Each structure stands twice: as C-alpha cells, then as structure tokens.
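Yeah, one chain of the complex is gone here, protein chain that is, but the others are all in their spots.
All chains are identified by letter, namely A, B and C, in their written order; residue positions are counted from 1 within each chain.
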Amino acid sequence: MALNQFLILAAFLFGTGVYGVVARRNGVLMLMSVELMLQAVNINLVAFSAFLHDVSGQVFALFVITVAAAEVGVGLAIILLIYRNLGSPDLDRVEQLKG
Amino acid sequence: MNPHIDFHALAPEIVLAATLVVVLVADLLLPDRERWQTSRLATIGVLAAFVPVITLAVDGADRSMFGGAYVVDNYALAFKGFFILVAYVVLLMSVDYISEGDYYQGEFYFVLLTSVLGMSVMGSARDLVSIFIALETITMPTFVLAGWRKHDTKSNEAAIKYLIIGVLSSALMLYGMSLVYGMSGSTLLTDIGAFVAKGGTPPLMIVAMFLTIAGFAFKVSAVPFHFWVPDTYEGAPTPVTAFLSVASKAGGFAALVSIVFVGFYPDKGAWQPTLWVLAAASMTLGNLTALRQTNIVRMLAYSSIAQGGFILVPLAVAGESASAANSAREAVIIYLLIYGAMNLGAFAVVMALARRTRSGEISSYAGLMQYSPGLALVMSAFMFSLAGVPPLAGWFAKFVMFRAVIDAATPAAVTLGVIAAVNSVIAFFYYVGVVRQMWLQPAPEGTEDRPVRIPMALSSALAITTVVVVVVGVYPQVFAKIGELARLGG
Amino acid sequence: MLDLAWIIPVIPAVSFVLILLFGKRMPRGGSEIGVAALAAAFVLSCLTAYQWIQRVEDATGAHGALSAFGRGLRASTGEEVVVHPVVHGFTWFQSGGMKFQAGIQIDGLSVLLLFVVTLVSLLVHIYSTAYLAGDRRYTHYFAALSLFTTSMLTLVVAHNTLQLLVGWELVGLCSFMLIGHWWEEQPNSDAALKAFFTTRTGDIGLMIGIIVAFFAAGQTFDIVATNQAALEVAGGHTIWLVAASCLLIGIIGKSGQFPLHTWLPDAMAGPTPVSALIHAATMVVAGVYLGARVYPVFWEGFSISAGGVNAMALIGGITIIIGALLAFVQDDIKKVLAYSTISQLGYMVMGLGVGAWTAAVFHLFTHAFFKALLFLGAGSVSHSGSHHSFDMKRDMGGLRRYMPTTFWTFMIATAALCGIFPFAGFWSKDEILVTAGQGGFTFFLWVGLVGAALTAAYMTRCVYLTFFGEFRGHGEPHESPRAITVPLVVLAVFSALAGLLNAVPFGIEKFKEWVEPTFAFPHVVHPDFSYAWASVSVIAALAAIAAAVFWFVREEQLGALRGLTGRNRAAGAAYTFLENKYYLDHLYTGVVVGSIKGPIARAAYWVNQNVIDGVLNGTAYLARRAARFTYDVLDQGVVDGAVNGIAAQTGEAGGLLRSVQSGRIQRYALLLFAAVGVLSLGLYVFN
Partner (left out) sequence: MNWFDSWALTLAVFIPLVGMAVVLFIPRDEETALKTTALVATAASLAVGIAILFRFDYDKSGLQMVVDKPWIDVIHSRYHVGIDGISLPLLLMTMVVTVGCVVYSWNHFPHPHNPKAFLALTLLLETGMLGTFVAQDLILFFIFFEVVLLPMYFMIAVWGGPRREYASLKFFLFTLFGSALMLLSFLALYWKLGTFDIVALTELGGGELVRSTQMLIFAGMFVGFAIKVPMFPFHTWLPDAHTEAPTVGSVLLAAVLLKLGTYGFVRIALPVLPDAAREWAPWIGLLAVIGIIYGALGCLAQHDMKRLIAFSSVAHMGFVMLGIATLTTFGINAAIFGMVAHGLITGMLFFVAGSIQERYETREMSRLGGLLTQAPRLGWIFGFLCMASLGLPGLAGFWGEFPAILSSYNPAAGVSEVTFRAYMVVAAIGTVLAAGYLLWMLQRVAFGTVKDEFKDLHVHDVHVPEWIAWIPLILLIVALGIYPNLIFRVTDGSVGHVLRAFGG
C-alpha cells in the first residue's frame, strides 16, 4: 500500500472530525469528533513511522493516545458538571459568557 | 540505548515533581483545618525549585539530553526561572482566594504545580514529542483549574470552551506535527531545521508548518484562535485567569520561539507571513474589542490578546537577518518578562478590589483614588505600564519590540511596525479608561471611606510586581541582560 | 558730563521706581519726587549742552562757550572741522559671536533733544501738580510721567538703532498708559488701544527697517556706522531704499503722518499735560528724530540730493494739508491742536524729505515749545475757565477777560505757530520753505505756503472761539494757579525767542554750528535767507488771519475791514461783533457755509473718519471675522474634528467586533477552522 492512501484516509478522518465538531451540539459527541481527529493524527504518525523505518513516530502515537484519553476524561467530567448544573449536555445552551 | 541522565539539569523538574507529590500526600493526611498548610508547602517547593535554576545559571554550561530532545541552556533557564517566579506570585495570589472559598485546597495546588512542571519542561523541550508532552502537561491541568468552581455555571462554561478549543487546536497541531515528521523524517527540531535549510520546501511541508504554528497560536491566544480567551478568563477563578494569561501564554511562546528559531528558521517564507497575520490581527482585534468592554477581566483578556500580538511582532520579522533574529529573540523574552509582571499585578489589584466590591465591572473602580489611594496608584502604574508609558516597565517592552522591527527594516516589517504603533495608541483608550474611573469619577453612594483591606499574601504579590514594574522601567538593564544572555543553545 | 550723560535717563528711572514703591506714602503723592528728579535731569542736560557747545567751539577754534553770539558764520567759513560725537557703551548682549552694545551717543542733536525733553517734562510735571490735584490716580500718573521721561531720554541718547527701538516702544507704552489714564470710560481705553495699535502697525516698518539697515551696514546697529555705510551706499542703492522706506513707515506711525495719523486726535482722551508733553512736544517727534538721527539712510535711500519728489517729502506734504484742513472743523480745542500737531509734524517730515535737515530739527525745537504752550493753555482754560470741558462752542468764549496770563501766552504761541515774525515758528518754518525752494523741491515750497496760510486761519478761529465773544459756559471762570501759569510763561518766553538761535539774516546759525553733525553726514543744503519768501509767508499768514476774521464779521456792519490790519485789531473787531447776541448762528453759518475751506475740510474730514479710519476699523473687524472663521471652522471643525472623528470611528469598530464573540462554541470552532482554511490557502498561494 502506498503512503498516500494512509494519508488520504487520515485526512478524510480528520475532516469528518472537523465536521462533527462544528455540526454537533451535544458535548459528548463533540468530544468524540475530536477523538476522530486525533486518531487521524495517529494514522499519519504510524504510517510515516513505518515508511521511514523510524520508531519515534510510533512513540509519538503512543503519547497521543494517552493524552487523548486524558483529555476526553477531563472533558467528560466537565460535561458532566454542565449536565448537572443545566440539566442538558447541549453546549448551545452554554452561552452566558460572550461579547 | 541507555540514556545518560544529568540530574543537575533535571533538578528543577525533580523538585517540582517531588513537591506536587508532597502536596498531594499532605492533603490526604492533614485534617480539614490544617489544609491551608498545603499552600505553604507548595510555596516552599516552588522556591526550592528556583535554587537549581540559579546553580545551573551560575554553572553556565549548556546541557543536552535524550539526543538533543531536552536541552538546558540559558534560554531554557530564563524561561524556567520566569515560570517558577510567576508560579510563586500566583500562589501568593491564590492563598486567600482558595482558602476563603469552599474549594478543595490541596488539589488546587497539586494541579497548579503540575502545570508549572509542564512549563519547566517546555523551556527545555527541543523535540516535537517533548514539546507536545510539555504542552499537554501545561494545558490539561488548566482545563481543570478553569472549571474549579464547579457549582458555578460560568466556571463550567469557561472550562468547556477552553477545553473544546484547546483540544481542537491540539488536534490541528498534532496533525501538522505528524506531517512535519513525515516530511523531515525526524521529530528533533535540529533535524527539522537541517531539512528546511536544504531549501525547496514542499507545499505540504509548508501547510504542516502552518498547522503546527496554529496550535501554538491557541496557546498564545492569537487571533483567530482567541475565542476561548475572554469567556474563559471571565468565568475562571481570578488567580487561574492570571496564571493563564501569563504563565500559560509564556509557555506557548517558549515553544513557539524554539520551534521557529531551531526548526523552521531557514525558510522564512513559510512561517513569517503566518506570524505576521497573527500579530497584526491579534493587536488590532484585541485592542478594538477591548475598547468596548465594561468588565475588567474581559478587558484584560482582550488586552492580553493584544499584548500577545505585540509579542508576536518581533517573531514575525525575525527571519530577515541574523541581527533581526537576535533582537527578535531578545524582544520576545524581555517583553514576556515585563508583561508577566504587569499583568499579574493588574490581576492582583482586580482580586484585591473584588474583595470589597464583589464586582468585575470597570465602573466599580469609580472613586478608588478617594478611599484607597495606594491601590489606585498601583493599578494606575500597571495600566500605564501596559500602555507602554515610561518610566514604567512597559515602555521598554514596546521599545525592544520596535527595535526588532527597525532591525528587520523590510517593507513588511515596517508596515507591521506602523500597525503596532497605531495599536499602541488605541490601547491607551481602554487602559486610561480604568485610570479615569479611579481618579476622576466619584465613589458610588455608600462606599466605605476606608482603604480596601488586602491580605498579606496578596499584598506581597502586589509589592513584588510593582517593584518590578518600576525598577525595570527605570533600569531596564535588569531584564535586558536576561534577554541578551538567553541564547538558544545547540 | 558728556561722558556721563547716561545719568540723565537714569534719574527719572530711579524716580519711577521710587514713586512706584513709596509714592502713595509721600505727602504729595510722589509728585515731589518726579519734579525733583526732572529738575536734576534738566540741570544736567543744560550742563551737557554747555559742554557740548564748548566741545564744538574748541574744535572750531573759538574758546569759551557762548562767547560770541554772532561769530558763527566766520568760524565755519574755514575748512571742514569734524566734531565726533561722544560715544560710550557696554556689552548689552552677544549673539553669533558678535557683541552688541548699549550706550550713549552725545552730539548736537541728542543734546538738543535732552534739553527740550527735560525742560518740557519739568514744566509739565509742575503744571500737573495743580492740574491733576485730587485725581484718583495721582501717584500713578507721576510714575508714568517719570517712566515716559526715562524712555524718551533713552531713545534720545541711544547710540544704536536697537536701543532706539527700545525707547521708542517704551514711550508708546507710556502714551498708552496715559491716554488711558481714566480707563473707567470705554472711549478712553479705546483711544489708548487705538494709539498703541496704530503706532505698532508703523513699528512693523521700523522693525524691518532696522533689520534691513542692520544687514546693509554690515551687521551692526550702531548709528554712526550705519550712517557711514549709508553714505558709502554699501551693498547697493536698493537695500537702502528698502531700509529707508521701511523706516519711513515707522515714522508715519509714530509721528502721526498720513495715513496713520488718526490715533493722534483720539489720543486727546488723556490728561491735557500729557497731550502737551507726549502728543505734542516729545513722543510724536520721535519719528522725526529717527529721521534726523539716521538721516544718511534717507538721504541715500530716497536720493534726496536729486530733488524732485520723494516719498518722505510727499507724505509730509500731504500731512500738512490734511492736518490743517481737519483742524477747521473741530469744536474741541484739543482736537484742533491735535490736528495742528499733525500738520506741523508734516512740516518736519517734509523738511527732512526735501533735505532741510537743520530746518526740520529747528522746527522740532521751536514747535516743542509753542505747541506745548498751546496745549497747556488749553488745559488751563478747561481747568479754570470752562469747567473741564474742551468744547469751544459750548463752554468757552470771552475768557480773555478772566484769564489774562493764559490768554496772552496763548496768543504768543499762536503767533509762533502761525509764523508771524519774529516769533519762533517764523524762523523755523521759513527755513524749511526756503530750503525746499533752493533744494529743487518747488512743489513742496507751495504746499508749505498753503499749509502756513491754513494754519493761520484755523488758529484764528480757535482763538476767536475761545477767548473772544461772550462766555458761553457756566460757573465762574478765573485765572489758573501759579503752578499752571508759571510753566505757561516760561514756555511763552521760549516760544517768542527760541527762533533767534538760528536767525540767519542776523548771522546767527547756531543750529548749523552746534546741532548739525559734522561726521558721517551728507552735504545738506544751507540756504541763503530770502527776504522775498519770508515776506510771502508772513503775508500769506496775515492774509489768512484776515480772511478768517472777515468771514466771522461778513454779515455784520461795524468796522468790517479794520480787522485786516493786524492781529490785535482783528481781535478788537471780533470783540465788537461778539457783543451781538445773534453771533453764534451767524458764526456757524459763516464758518460752515461761507468759508471756502468749509466744504473741502468737511470732505476731508468725512474721508478721514470714514475711509482712512474706516480702513483701520475695517481691518480690525476683518481680523476678528477671520479669527472667528479660523477658530470655529478651521480649528475646531477641521483640525480638531479630524482627531475626534478618528477616535469615534475606532470606538465604533470595537463595538462591531464585539458581536463576533457570540458565546457559542460551535461558532467559535467554525470561525477557527475557517481562519485556518483561509490562512493555509493564502500561504499556499503566497509560496
């Protein structure tokens, strides 16, 4: 398989993530979309790592996976708080602060 | 491969890590009444972490580890020292705020120190991976801190906005980094630099560099990656806001400078235009929007966006010549040091006054001169310093910025200089607006006619920042020397 | 004393300070200080004059001053003897590496002026103690007089043009202060402002003239050096023409020459002794003095030796006629005298313009006495006769009987002014006319003659209205006190006899000997005395008097022609007619309708008030309009508006941008990605 195919897949995945972030109102789904974007990055990293015969890309990918997990954890916690305080995970309603 | 580990070089991080563990443990062991002790522990730990910074600086030798991914040179030390001192001042500001509120104490210091640890690492990080890790270590705790007042919907909102935009930016940056890695074949900044220096940078590489920079643009809250800033600043607890506006932003700059100077520098066409646009947009939008703010924290938020723009100006012209690069690096460092002092000071005043008025509206500053002249005087000093009026430190920050512009002396640079000059003038309006409230407006009916009582720790924070702002303003050599010495090592 | 002449201006200066500090506490309100100081200054001036004369005499070979009052001609027949002026100075300031001095230049001309100024000032001081007794600002008045005297003396002894300018402006200041002495009333302060403003306008010329002369003479203000340079025509003729023209403007402003003369009649708003001292005898002749002082500049600049017509003579000539005509239609005695002063100053300026240096200075000398006397006489009349009024028609008449001293001294002064032999005015005016005739300025000779006739006529009218006929005022007219009459008598003596100092037909030419410079001075014409012209001018004057009297008596039957034979008989004839109760109406119709000059004078007056003065007032008005426009439209509207406008626009932009910060996360994210897209596209294109 050519490198390009991986890259195109990653780009597609990334684009899907972007679309999800912009289009979704539910906080959890937004986080999921971000997760998609991060996985696109991982695909890139691993693909490059393989083609370059360089291990550091895979190391990088491991770190990204870890960090992504942590981020989603924190994010879910905050969304949970919002759900408790507002009764909805809908981020459209979070607009007290503006201007 | 068994990497050589230089413990002296890692000492600041080790001390910080040890401290945060101690704080966490103490928090578990201490009874509720004694929880405030954790702040003392944290303070001591931070100051202790400053000691190895000094010894390393005295030693002077550049130390490099992990194949060049982690470097301790003067540049790194300057940032480490700066972060640690900022953390110290933020701790001073937080003590009473945290202990008076109904919050978890030990965790707060733990989370804060974690972020500081990330910053300390960031100063040394010279590899995409380590930069990424440092960046996330800085950022992730601040998501938590921003939402610290968890029963307050504003605080929730601040946190979620910060988090979403932050994660998005991380994703963009990572995507960029992955491509950079793919193109250049290495995550080490020096290798990337060597690749770029060969010339003929492929278009995809340029986009990759752009995306990487975009990620940092979020951290330094450059327009158009700034949307989270006002909302988060307003909603987050004030000490956290101060921390975000100074330390977190400086962390972003530390990374940006090393990436640009070590990694991307040779192909100026790939990164200068981006930074140029970011700088111009940040200054202009930040200032114009700040003009219309009625809330002091939001005003300071936009002001910090604009200040970030000013700091980006030297970077945006750094590629023109070696001397321009040199003065740009100096300018960024000096500006950050000065900006840190004056912005922290301004937030300290905001906190001090909020204890009395329980309001963040600029109009609540009316008549401060009458009942609390000392506080008004100090706040005026910070405002004028931010505006860049000599002999307060801010002038020297602007001065070195303009010097970098003049050193570059290309049409683009001069244009940016003019934009910066116009913006400095616009900025006066809102800074002076605060001063006007304090000095010219009468205090509202029923204001107590006695000075605002300020707790000891907060006064110390005020004193430190005031002294820095005045002394550096009159004798800028103090910071100028740091800027000059803080060269990026190999 | 020649070397120490600087003391003379210092004395009144000290007096000024003393009066300012202690005047109010002195028993006589400070006037005693002023009188004492002036007495001292006068004595010293006499001494200086004496020593100067001696110096001249020594140089010309004669010994003992004033030794031979008829020997002058013989002494000057030999070869040119040069008497250098006495010059002393100290470094006043330095600039551009050059040092500029202030100091004294004592020669015949300055000695003459020292004498005149201190004498008239002394007399005016004495006179004022009575005239202004009980005034609300008695002390202040004397302080100002002292300051004036200082300034005038500074001007007189100045050895450079810059110092002269200092004195010149300071006398203007004193004039301002004294015209506005009773500043509570708006017209007085208006007059003071007008005087200052108008003379300042002339000073533009003076200032530029001095500057041009400074550079033309090789960067020096020194008068002697300037004169020498002018005589050598250093730097070409044009520059001297410019300098002379500019300086002439200064003279026009200060010496009340056409067309800047309109301030002088208004200046009569001040106390009468001030009018006598400042606006008749001394300050207004500063212009003439300047002309005489740097005469070579005019001589070369206007090519006076060539004859014909030049600006200076022309201005003087016009002023003679204008002033005299205007004097006809005044009812205020001081205004008559003011216009007369304008006219007489015209003689002096014209004299300088036609090369009659000696005669002009001589006329300055004699005029100082008789015109001061006339003013003081008028003051005496208003003080003791007409209840502080100067209106000849309403409040005077017949005062001859009540105030004999005033009357007789006034008559002597009138005779002198009209140029009746052998009074002072005769000699000086005659010499001007003769010089004009012999210097190639025939036209101006005729102008002078017409002026002389007009002078005689309006003075007749004035005397007639004041002293003859019936008293038309109210109250009890009586003679003035000693302090007033003594100065009158002293001045009368000078008015009668001063002319003999340069009585050419008697072989006395003391002015030529003592006053005329022998160093750095052009070869001016020294005319031979002409009996023919002398007779013509006297006859013209007498005829004018007769004509004036004739018009007053035309409609009456009694002894009409007897009045033509002489002044006393004319007075007698007039007296007869004054018995007639219908006199006033007749006189009025007589003067207005009957006089040939009436319509002309009216027209001139109309032009004066509406055109010349109108231009002045109009200029002021336009300046104010321009000022309004500049301020309201340009300054506040455009220049300032631009600044404020930019500020407002900036604020608007800030408001617009605020709405972008909507508060919605999705919106933020969208904007973020949009920006990334646009930027990366831009970067792609850029590279």
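Note that contacts are C-beta pairs under 8 Å (C-beta built on N, C-alpha and C of every residue); 3 or more make two chains touch, one makes a residue touch a chain.
Because the structure is predicted, anything quoted here is derived from the model rather than measured.
Visitor: Considering the complete complex, which visible chains touch the unshown chain?
Guide: B, C
Visitor: For the chain that's not shown, point to the residue among C:Pro27, C:Gly96, C:Gly134 or C:Gly236 touching it.
Guide: C:Gly96
Visitor: Taking the entire complex into account, which one of C:Leu44, C:Leu112 or C:Leu165 touches the absent chain?
Guide: Reading the full complex, the residue touching the unseen chain is C:Leu165.
Visitor: Can you tell me which of C:Ala49, C:Met207 or C:Leu657 touches the chain that was removed from the display?
Guide: C:Met207
Visitor: What does the interface between subunit B and the hidden chain look like in terms of residue numbers?
Guide: 330, 369, 373, 384, 389-391, 395-396, 399-400, 402-403, 406-407, 409, 417, 421, 424-425, 428-429, 432, 436, 439-440, 474-477, 480-481, 483-484
Visitor: In the complete complex, which positions of subunit C touch the hidden chain?
Guide: 91-97, 151, 162, 165-170, 173, 176, 180, 183-184, 186, 189-190, 193, 196-197, 200-201, 203-204, 207-208, 211-212, 214-215, 620, 623-624, 626-628, 630-632, 635, 639-640, 643
By our rule, only the chains that are shown with their structure count from here on.
Visitor: Measure off the straight-line distance from the CA centroid of subunit A to the CA centroid of subunit B, and report it in whole Å.
Guide: 26
Visitor: On subunit C, where are the residues touching two or more other chains?
Guide: 658, 661, 663, 665, 669
Visitor: Please output the residue numbers of subunit A that touch at least 2 other chains, ranges allowed.
Guide: 21, 30, 91, 94-99, in rising order.
Visitor: Inside the complex, what are the residues of subunit A that reach subunit B?
Guide: 7, 10, 14, 17, 21, 27, 30-31, 34, 37-38, 40-41, 44-45, 47-48, 51-52, 54, 56-57, 59-60, 63-64, 67, 70-71, 74-75, 78-79, 81-82, 85-86, 91, 94-99
Visitor: State the interface residues of subunit B toward subunit C in the complex, per the touch definition above.
Guide: The contact residues of subunit B facing subunit C are 160-161, 164-165, 168-169, 172, 201, 203, 206-207, 210-211, 214, 224-225, 227-228, 230-231, 269-270, 273-274, 277, 285, 287-292, 426, 429.
Visitor: Give every residue of subunit A touching subunit C within the complex, in rising order.
Guide: So the residues of subunit A touching subunit C come out as 18, 21-25, 30, 91-92, 94-99.
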